[in-house]
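Complex shown without one protein chain; remaining protein chains in place.
Chain nomenclature is as follows: A and B, assigned in order of appearance, with residue numbering initiated at 1 for each chain independently.
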Amino acid sequence: MQVDTLELSQKFNLYGCIQCGKCVGGCPVSMKTALDVRFLIYEALVGVLPDPTHMEELWDCTCCFTCVERCPKDVKPAELIIGLRSLLVESGTIPKTVTDALQGIFRQGNPLGFAREQRADWAKDLNIKSAQEGCELLYFVGCTPAYDLRLQPVAKALAKTFQKAGLDFGTLGIEETCCGNEVRRVGEQGLFEMLVEEGKPLLESTGAKQIVTISPHCFNTFKKEYGLSGMQVSHYTQVVANLLEAGKIKFGGRVEKKVTYHDPCFLGKQNHIFDEPRAILQAIPGVKFVEMDRIRERSLCCEGGGGRMWVEGTNMEERLAFQRVQEAVETGAEVLAVACPFCLLTLEDAVKVKGLEDKLRVMDIMELVNMAL
Amino acid sequence: MIQVTIDTHPIEVEEGTTILEAAQRLGINIPTLCHHPALEPYGACRLCTVEITQNGRSQLVTSCNYPIRREIEVQTASEKVVKGRRLLAELLLARCSNVPKVQELAASLGVTQVRFEPHDELCYLCGLCVRVCRERIGQSAISFVGRGVDRQVGPPFLKFSTDCIACGACAFVCPTGAIQLKDITDKEPRPLLSEFDMGLARRGNIYIPFPQAVPKIPVIDREHCLHYTLGRCETCEVFCQAKAINYDQEDEFLDLDADAIIVATGFDLIDPRTKPEFGYGVYPNVLTGLEFERLSSASGPTMGEIIVNGKKPKDVVFIHCVGSRDPHTGVPYCSRVCCMYTAKHAHLVRDKLPEANITAFYMDVRAFGKGYEEFYDRVRHERILYRRGEPSEVYKRGDRLVVRAEDTLLRKSIEVEADMIVLATAVTPRADTAAMATLLGIERSPDGFFQEAHPKFRPVESTRPNIFLAGCCQGPKDIPDTVAQAKAAASSAMVTLSRVSRSRTA
Partner (left out) sequence: MEQPRIGVYICHCGFNIAATVDVEAVAEFARHLPGVTIARNYMYMCSEPGQNLIKQDIAEYGLKSVVVASCSPRMHEPTFRKAAQMGGVNFGRVEMANIREQCSWVHKDRHEATEKAKALVASAVAKAAYLEPLEQREVGVTSGAVVIGGGVAGLVAALDVADAGYPTYIVEKSDHLGGRVADLNRTFPELEPVSDWLPSVIERVQEHPNIAVFLNARVEKVEGYVGNFRVKVSERPEPFSVGAMIVATGYNVFDPKRKPEFGYGRYPQVVTTLEMEKRLAEGNLTVNGKTPKDIVFVKCVGSRDVQLGNPYCSRVCCMVSAKQARLIKEQLPDSHVTVFYMDVRTFGKRGEEFYDEARNAGILYRRGNAAEIYRKGDRVVVRVEDTFLRRTLEHEADLVVLAVGMEAREDVTDIAALLKLPRSADGFFLEAHPKLRPVDTAVDGVFLAGCCQGPKDIPDTIAQAKAAASSSLIPLIRGKVPVESATAVSDPELCAACGMCVDVCPFGAPSIDPVWNVSVVNAVLCKGCGTCAAICPSKAIRLQHFTPEQILAQVDALVW
């Protein structure tokens, strides 16, 4: 495939790049992958970018956007990677697992291979009203929490918390469909635009003033890429922290655990929400909160984003999640709290692979909240 | 003084004044073809013929060489005169039917028909070339040869002249372009090159350096002016209406008492031939930064069009640090201004040639001043490619040049083709810095520029009290830093002068 490097350079504003290397220096996977986005930018600028068709390393990018956050010349290196991926999508040379996920989203509104009709099964005993009836707060569940058995308790815990706080909230039920955050990031621009085209009016039609998501990924795309008008987009940690501060929910029980928190890239690095999750954890009675070293803006990516839930990537023997859980264990924490379904799954997987189940438990913040409520 | 009337206008003239001169003073126009204010009148073309009447008798004379000796009445356009002129014009037009000047003359006299067989000559034997070579240049390299219808202008025996000095004066005065140097001599004329235009344009022996020159007064190049070299010419003197030309002007030596001296003698640029690998002087499309400045200037030799070798370049390469940061050339220091002016030049190329490929090779980009980094950002966004690697060589491939470098970011050796290469040459102390230093009794730093009293804390004082330094004579710097330093030197001088004036009034 011949790549028009001039077009790429102009489209992604590569001319701003001074090749300082800050992007790659901060790229979480750069120690173990051939992916060097700075070098790709340079090759594009100079017109020697090779055919990306067989660049497997392009799929290593987790879209953590550390490069975008730190670039001193405001070039967005990760967008180039997404751009190259979209060229591969157009030519149909993408990993089969990605294709499967995309097809699932297209057909059944989720990448996990489940049926659309089953999307609301997790909530069947919870008596949550349909957002179409009108509500103040639109509770957007997300594909993974809706279908994945490990994540459904999180969805339930959040719903219960809203109910306890007396919020006027509703869900879209089986009308809810994939937010598309990962779809854009694997380069399927067409499908993403379709999801936005259909999703935006759907969300706005509820008349809700605020939309809250479980996943930072959904949060990120709704906030930055959907252009929702008249709706405040929140992540659940923001809402729950507010409820705690306003006294709308109170903790009755205790959780006697040493807890540390992992900042998800899509919540922390990209949207600068660091304090609310911590406020919640520290408000839970009995919790002894400890910080790891690589926190907040320097949080170590779990390798779940950017389509990595669907693609293994090169060099998977050295998963970053292994490093992460090790770091958590070294703080002496018994619980590694997270606020993202992908982080939960990848970190829990790492715990299992590394045989650390008796040392560390990976839990979503809502699970801890649920214990204490 | 003799009283004459020309076309009923009276005028008093000195004896010997020609009628033509008298008429010119009255503002009366008499057509001429072979007349030149700086040459002796020749009377060849006869166009200036007028009718004079004295003592009741009238005759036709050529006004260019008729000396007024007694009172006469002149008619410049009597019937006889006009008839004669018309015939002359007709004859001339017949000989030189395609020469614009002759056609204009004929038209102005109302001559439309030519009764004679038309020819296509360029030369109408006015003799201006012959006369200028004899009277002004003094070489007499050409003359009229042959007689009657075979008369023509040429060197002796119509062979290449050995006396011709290829000055081009004949071609310059020729009104029709009939005479060509290549017919007279096999010597190559060497044009004088304008120093201001970095040798990209020509100038004369007497010239104004550039339109905004201060003062805007012509200067004579004593090295080449024929007055000084051969004792000849002096044509400029004839033309100067203000009578301002004084060949005997000598340098004036003034004795001035000063309480303070400010040295602002500036800098030189390194001869790019000290880096022969870049092909400067060998390839005409390798330029220095200053040459590019002239090329891009609206009042420069190409009126601001970027044209090299007669073409607009499609691929332009800028090379930083040519001679600087290089112990081999004796310039281990940084020249400080090149990164920014190269960015500026690249921007100008982009402005004038929107489709050109522009590459700038660098080691470091030193955009350190106010607004400089932002400008560097701006030029990169204009699709100017900055590639890291100091080029090693320039060579030819067909009619293009090739720049050979290692792109240290690609980790590959590369060849980039170019139509124009601009070298950012090193800033050096002026050639006379050592002499100036001795003259003033001040010291120089190891880099050859003048030494400050203390490199950190006393940047404008020289090593001698009350002698201050301003600008690049102390080290390379850009305009804002130069202005600041100059004002700083002024301040130091003000302090000295205040002290002196206070001690005098005390």
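Here is the rule we use: contacts are C-beta pairs under 8 Å (C-beta built on N, C-alpha and C of every residue); 3 or more make two chains touch, one makes a residue touch a chain.
Quick caveat: nothing in here was measured; it's all calculated off a predicted structure.
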Quiz item: Which of these touches the unseen chain: B:145, B:201 or B:367?
Solution: B:367
Exercise. Would you indicate which residue among B:377, B:390 or B:417 is in contact with the undisplayed chain?
Key: B:377
Exercise. Touching the hidden chain in the full complex, which residues of chain A are there? Just list them.
Key: 18-27, 30-31, 36, 38-39, 66, 69-74, 293-294, 296-298
Quiz item: For chain B, which residues lie in contact with the unshown chain of the complex?
Solution: 211-212, 215-216, 298-299, 303-304, 324-325, 332-334, 336, 364-374, 377, 408-409, 411, 445, 447, 449, 452, 454-460, 474-475, 479-481, 483-492, 494-495, 498-499, 502
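Please note the rule applied: only the chains that are shown with their structure count from here on.
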Quiz item: Quick one: chain A and chain B, Cα centre-to-centre, how many Å?
Solution: 70
Quiz item: In the complex of these two chains, what residues of chain B are touching chain A?
Solution: 365, 377, 380-388, 407, 409-410
Quiz item: If you look only at chain A, which of its residues touch chain B in the complex?
Solution: 9-10, 13, 15-19, 39, 42-43, 45-46, 48, 73
